[in-house]
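Every protein chain except one is present and positioned as in the full complex.
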Amino acid sequence: MTLTDDLARLEATATGRARPRATVRHRHLSERPLVFVPLTTAGEAGAPLGALIGTERTSPRLLVVPQPRDRDLRFAFLAQLADTVLPYVESYADDVEAAERTETDPETGKRVKVEVDLCADAPQLIVPSRAGIEFVRLLGRSTRFRRTAEQDPDTPHPAPPRVPLLGRWLTHFGERARVPGSALLLAMTDLLSRHWATGQSSLEEQHLGALLAWIEAPAGGSGAEAALRAELARDAAGQLLCPPAGPATDPAFDNDLLAPAVERYDRARTALAAAEDGLAADARLAELTAAEREIRALVESRTRPTWDAVWRGLDALCTLPAAERAEDRWRSDRWSFTAHRDRVAAGEPPQPRRDDAVTAAQKLATREREQARLDAQEALDDPLVMAGRRLRGEAFAGEVTQVVMAYGEGRSPRPRPLVTVRTADRPHLDEGVKVYRSLGGKPQAAQFVTYAADGGDGRDGGAALVLRILDKMGRGKEPEPGSVPEAGDRLCWTLFEHEQRGGPKLPDPEDTPWTHGGPPDATAESPDPVTAEDTL
Amino acid sequence: MTPAPPASPAAPAAFDPAAAAARATDAILRDTLHGTHRGVVVDSPPGAGKSTLVVRAARELAAAGRPLMVVAQTNAQVDDLVLRLAEKDPELPVGRLHSSDSDPYDKALDALANVRKSTKAADLAGLDVVVSTAAKWAHVRGVEPWGHAIVDEAYQMRSDGLLAVAGLFERALFVGDPGQLDPFAIAEAEQWAGLAYDPSASAVSTLLAHNPELPQHRLPVSWRLPASAAPLVSDAFYPFTPFRSGTGPGDRALDFGVPSDGSGPDRVIDEAAATGWGLLELPARHTPRTDPEAVRAVALVVRRLLDRGGVTTSERSAEPAPLTADRVAVGTAHRDQAAAVRAALAGLGVVDVTVDTANRLQGREYDVTVVLHPLSGRPDATAFHLETGRLCVLASRHRHACVVVCRAGVDALLDDHPDTEPVQLGVTVKFPDGWDAMMTTWDHLSAHRVPWRP
């Protein structure tokens, strides 16, 4: 958060409406996202209660676990979930384009370019809030080590056939979501609060209903009241008017509505099991069906408002034009998707419970690089983001007032023109620091030389800076046309680099050094043990 | 690492700091040169002679015919080490491995006859000592591993940084100060918390988690901190690994030729000169980070320090030495605060005084420091401002005296923001707690309080 964002928050508070934090949309949005609104059972980790899921706004699929503690019913839910998620994911697997990748040749050890497949598009999962992302991870963790009857005929409680595969994909989505700027799995609250500021704190913005209330508030402003209503208002029976976006449910819903319904369902099931003749069984089956229908209606009543809110959030985001460099990052997502597709196809085992030392270090390096890339790209794509960086002294914009041709030292002197820029910004410039501007989409580097004598020293609200241009001027003695700024140009320079360098190559996991415990244990992960509850 | 129980408060009759330090150094060198373990870890509190130890260990290894690589964390640290090595032993063949950026190393190295510089490790093969940053070493491939390495500032190195270079050596001496600022990650790393090889943890915590049998040593004496500072810094920041000052209460003195004019800055300077600590307290007020009054107060204290003809007396020289601008530093928590103090100092005509953040002051030493307290004027106490290492760095750079400038009300602020840090399972607890250390130092500083008066 920079002060420009803080100011947006203050403005929103005063006007009662959300205020922009961005002028473009900084995340790729799929034409056909898979929206997933899950609910969980209180008190138990990763125990689904139900979900709405689908790619069509008007026709989500409702999945419900009428008795959350029943392992068979939970498996049925997961099988249905796999039936929805996997065909969606696989629909992106076959449409590929040719791309180049640098690999190390195992024979020569040299870096060589190889042509490989890159999926032309990738799936995109959208959940309501950050807690939804955590739930996707938990579902992935709880299912990927399950064994099916086909994998292990002796397993006491075999999982439905495609459930372990579902777990592997959900795990992949959950891990990818930790990469800054990635878009395979997104939380709507994160998307919205990236682009708008409300008159609430960022903590309260995790409430999707309240957040949307600010964004959808009409001119004249009533966002604050609508948000408060979304947060707290209850009906006469004590139920929240706007159910929480989940996956956790409101305790009042659990205690007053869900628990009695589950109890009726349990009674009906016990009664059905005890039925002594067909006629009685028919009647009791009808009761059981009614009880189940009641729970389904309850789950739908708590997920449908959130489902609609997610789609309204997408509407709001689509009013913003797509940021240019977001596609660049989406390409990384497509690489990530393609790579996991290949691992699954190659029959590799599920992701381990915990990363080995090398994998963890590699992931962290990727995330840090992507964070720096995201910070740079968002600023380059969006003057409002750049404004924040300028305010923090990390960039400056201004007019070129003078260009003096100069040359570097050495046998064949290269052009090193000196450019004077007048700016009202106050960048944190130390002598010799490098700055960059975008020239035809590529960064051109310059070096800060000094404050111009006549331009003040940057402490009186304005300064003239002398920069020495260092590159992108061609190979000749004279700079290529258009490669040197001209007097009168208005340019924006950054103190941060536009492109990120790759990190060092880490050892292969089997070469993990003694300082880090040596090579990891190569034995395959065992499934989670079956416990007494699995036979509820 | 399991902190040892606090040492008995009953001091031995005659503590001989030089002898204690020599015993520790001998044991370290014995383990490094003749031990059977692949690693040796040395904890060094502020000013305990870490650099001296590194130089000595490097020379003894080289003298024993065992070439070594040295890993430091920043280019400045690398250059400093090379200069120290050359100063101690101008004949020693030293390699400085550097990056291909512009200005990759200190130009002073060019004047050293036996220091060879290159961007390629292969060019430096065969030299007794090759020194570079961890980042540069991480890119070195295809060379024969060294038998020995010294990893300097190992507590400021991240575990993943060590992972990238550990294949280059057989065994290593790890030296660092556990009380300074921890390394950090700019991306999410929480999922690995509690794993022995958490890539965002410090290199030493990973090393010891996997190799708990490694010998661990501690340098027991701070030669920098005066007798007035060592007990407080030791209690507040090293509660389970105490250290002592190498000098006694009467061994150092800071005197001024120009008497006090009765202003707040002069009175706090006199208090600090007499007791080692001074707290210049401005009226309580919530302020932005670059609080103009506090910034100006810091600048005035520095101006008066230089104007009053200060002289320092210490064990270093027989004659008193003048307190010059290069022996004074200002420490802040944030970069913009440092910039504001620099501007204020320039306005008062002071240009040669170092003004920097805690991060950049790590490892540096001055006679007198002026510190803008991290919590001054703040409405709350965040994890950043409570970070133990930040305050520890700021409070442990001086040989004579430290003046802290702060708005009143820090104690109430700390009362309002009790520590609610999350706890990761399996993560070895680092000591002490930032909130607790703040309280301890504040209690102590309060006894040296001088109210602001222009």
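Going in written order, the chains are labelled A and B, and every chain counts its residues from 1.
The rule we apply is simple: a contact is a pair of C-beta atoms (placed from the backbone, for glycine too) under 8 Å apart; a residue touches a chain by one contact, two chains touch by 3 or more.
The working rule: contacts and distances are computed from a predicted model.
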Query raised in the report: Any idea which of "ATPase AAA", "Iron complex transport system ATP-binding protein", "ABC3 transporter permease C-terminal domain-containing protein" or "Secreted protein" UniProt assigns to the chain that's been left out?
Result: "Secreted protein"
Query - Which displayed chains the unshown chain touches - result: A, B
Requested in this report: Kindly state which of the options A:Thr4, A:Gln444 or A:Thr512 is in contact with the chain not pictured.
Outcome: A:Thr4
Query - Contacting the left-out chain in the complete assembly, out of A:Ser142, A:Thr303 or A:Gln444 - result: A:Ser142
Report task. List the residues of chain A that touch the chain left out of this view. Result -> 1, 3-4, 6-11, 13-14, 20, 23, 41-47, 68, 138, 141-142, 199-204, 224, 232, 240, 244, 249-252, 254-255, 258-259, 353-354, 383-384, 386-388, 390-391, 397-398, 490-492, 528-529, 531-533
Query raised in the report: Which positions on chain B touch the chain that was left off?
Result: 190-191, 193-194, 285-292, 340, 377-380, 382, 415-416, 418-426, 428-429, 431-433, 435-436, 439
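As a working rule, only the chains that are shown with their structure count from here on.
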**Report entry** CA centroid of chain A to CA centroid of chain B, Å
**Finding:** 38
Query raised in the report: Within the complex, which stretch of chain B touches chain A?
Result: 38-39, 103, 135, 138-139, 141, 159-160, 162-164, 166-167, 185-189, 191-192, 195-200, 203, 206-207, 210-211, 335-336, 339, 343
Query raised in the report: Which residues, counting only chain A, touch chain B once they are in their complex?
Result: 178, 180, 354-358, 360-361, 363-365, 367-368, 370-372, 393, 428, 432, 459, 503-507, 511-517
